[in-house]
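My structure is below; once you've seen it, I'll send some questions.
Every protein chain of the complex appears in place save one, which is left out.
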Amino acid sequence: MLRRLRDALPLLPFLAVVVIFLIIPTVTVIVSAFFADGAFSLARIEALFSGTALAALWKSVLLSASTALIGAFLGAVLAWLIVSSPPTSMVRRAVISLCSVLAQFGGVALAFAFLATIGLNGVLTLWVQQVFGWNLAGSGWLYSLTGLILVYTYFQIPLMVIVFVPALEGLREQWREAAVSLGASTWRYWREVAVPLLTPAFLGSALLLFANAFAAYATAAALVSQGSPILPLLIRAALTSEVVLGQSGFAYALALEMIIVVAVVMVAYNALVRRTARWLR
Amino acid sequence: MRRRTLGGKVFRAMLWVAFGLFFLFPLYAMADFSTRNLISGGRTMQAWQNLIADEALYQSIVISLLLAGFTVVAMLLVLVPTMIWVRLRTPWAKGMVEFLCLLPLTIPALVIVVGLRNVYLWVTYFLGESALTLTFVYVVLVLPFAYRAIDAALAAIDLKTLAEAARSLGAGWATTILRVVVPNIWSGILSAAFISIAVVLGEYTIASLSGYQTLQVQIVQIGKTDGPTSVAASLAVLLFGFVLLLVLSLLTRGRRRATVENVVQPGVAA
Partner (left out) sequence: MKRSLLAVSAASVLVLAGLIACAPPEKKSEGEKTQSGVNASEAKSAADFGGMDALVEAAKREGELNVIALPPDWANYGAIIKAFSDKYGIKVNSAQPDAASQDEINAANQQKGKSTAPDVFDLGQSVALANTAMFAPYTVATWDDIPAAYKDPNGAWVNDYGGYMSIGFDSSKVPPVTGVDDLLKPEYKGKVALNGDPTQAGSAFSGVLMVALSQGGSADDIAPGVDFFRKLKAAGAFLPVDPTPATIESGQTPVVIDWNYLNAAVTAKLPSWQVVVPPNAVVAGYYYQAINKDAPHPAAARLWQEFLYGDQGQNLLAAGGVRPVRADQMLQAGTIDKAVVNKIPVIDGPVTVPSPDQTEKATKYLADNWAGAIG
């Protein structure tokens, strides 16, 4: 036991960083959600069931679910397109790199990309105005929930690509040939071999997309400045105007709610992924 | 070889065009918008010049680049020796280290920043108020990406033999790690470094809610008044990240089989 501790000593810097900057904040959030002014109290949890909080939760779920479904379907199609091109082609590398950037590092930049495209002075807006006379930007829908759905899809599809391409690559050509040699048509192969194999990966990826959209903050923060329609923006409001909102520490309860939802989704995702990995390694 | 019908090819081509338009058009729109003179029409490079001319924006670019550099260095210093040590001396800790490294995938950055206030009171007390103190949190954020990359590289070499050989020839641990192991896992290190740079440059959540003026925070602030400049800065960041990752995929040639348990983080920069 002592020897193990001694051996583990060099791991201390790593553990220190992780504990101080990840574990402790998380524990703080979980614990503070149940304590108000030093005493155990469910007051903050109760506030989670107020009209505003429930509305924000519902809109977040709606946003995440819709963009997860759209992103999953379109992303799967794009992933199939990519996988059917030669493995080391430049196009493939470029597309995968672009997908990586858009999916994971582009939150604020995407908001501005859409402002530049279909915002009030956007390129597409002005062009459509000139040619067809329609006002695409209209009532500023880009800055509300509908706009968020469009912009979120923009990073959900690449995320789906990144996660689903390995699954598609795992579909071995031999299986298809075996099916054909046994007399199956292409349609039958897809229906009875490929789709059942891909379904867990597809569902798992869709769940990942859901968690990603649910926890996403930067894009919404950059686009929406009026009101707090979704949960992450409500957390922002709770963090920055405690006095006005009247409920101190509301942010802790909201953050706890977010951890629970994301954790549940990620556990389901991991379970599905383990099932897939068996077949498609 | 799969037989490709003409219909199939046309269908495929149409899909490529559709996706191409959807993804590339906004990027083109950004380039167009950022060079447009909103008041009098016509073209101007003022927005791009502001990247250097505007004092606040330039400062935030410098800070973000410094942050990215510091994060990469800190991450490598913390992670590489730890992972080597785990593989060599404490294999029983592998599960725990892997779990801790992948934990940031499940805990959104937004949650981390809510709980971070007290911790950062201590950090600023000891280390001052610069935005560079964000390095520690960013190291945690990039852990999942870095862990995967370095782990794959370590798995591909025979670490035990290399280390034993070096040690038996009289090398200390520092020399073993720096001069024997690191050159062999160089692709993994590069991969971890480039992805970390991209993550740090794109990070907005923690920086803005902690009140630090990094590049993304500044872009959003400027966006309220000066649309073209913020669009120009956003486009610059996107292109930079894209080039980084493209170069990386060219450098690590050969198809690395990514696994289905892929490395994505809910809510990092999005």
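Labels for the chains are A and B, by order of writing; each one numbers its residues from 1.
One rule holds in what follows: a contact is a pair of C-beta atoms (placed from the backbone, for glycine too) under 8 Å apart; a residue touches a chain by one contact, two chains touch by 3 or more.
Everything numeric in this text was worked out from a predicted model, so none of it was measured.
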item	value
Partner chains on view for the chain not depicted	A, B
Contacting the left-out chain in the complete assembly, out of A:Leu9, A:Val27, A:Leu62 or A:Val264	A:Val27
Touching residues (missing chain, whole complex) on chain A	1, 4-5, 19-20, 23-24, 27-28, 31, 51-52, 55-56, 59, 120-121, 135, 137-140, 143-145, 224-229, 237, 240-241, 243-246
Where the unshown chain meets chain B, residue by residue	38-39, 92, 118-119, 121-122, 124-125, 129, 210-211, 221, 224-227
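FYI, only the chains that are shown with their structure count from here on.
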item	value
Rounded Å distance, chain A centre to chain B centre (Cα mean)	17
Touching residues (chain side chain B, partner chain A) in the complex	12, 15-16, 19, 23, 25-30, 32-34, 38, 77-79, 81-82, 85-86, 89-90, 92-93, 97, 100, 103-116, 118-119, 136-137, 139-140, 143, 198-199, 201-202, 204-205, 208-209, 216, 219-220, 223-224, 227, 230-231, 234-235, 237-238, 241-242, 245-246, 248-250, 253, 255, 257-262, 264-270
Chain A - residues contacting chain B, complex	4, 7-8, 10-11, 13-15, 17-18, 20-22, 24-29, 32, 77-78, 81, 84, 87-88, 93-94, 96-98, 100-110, 112-117, 119, 121-124, 152, 154-155, 158-159, 162-163, 165-167, 169-170, 201, 204, 208, 211-219, 221-222, 225, 232, 235-236, 239-240, 251-252, 254-255, 258-259, 262-263, 266, 270, 273, 276-277, 280-281
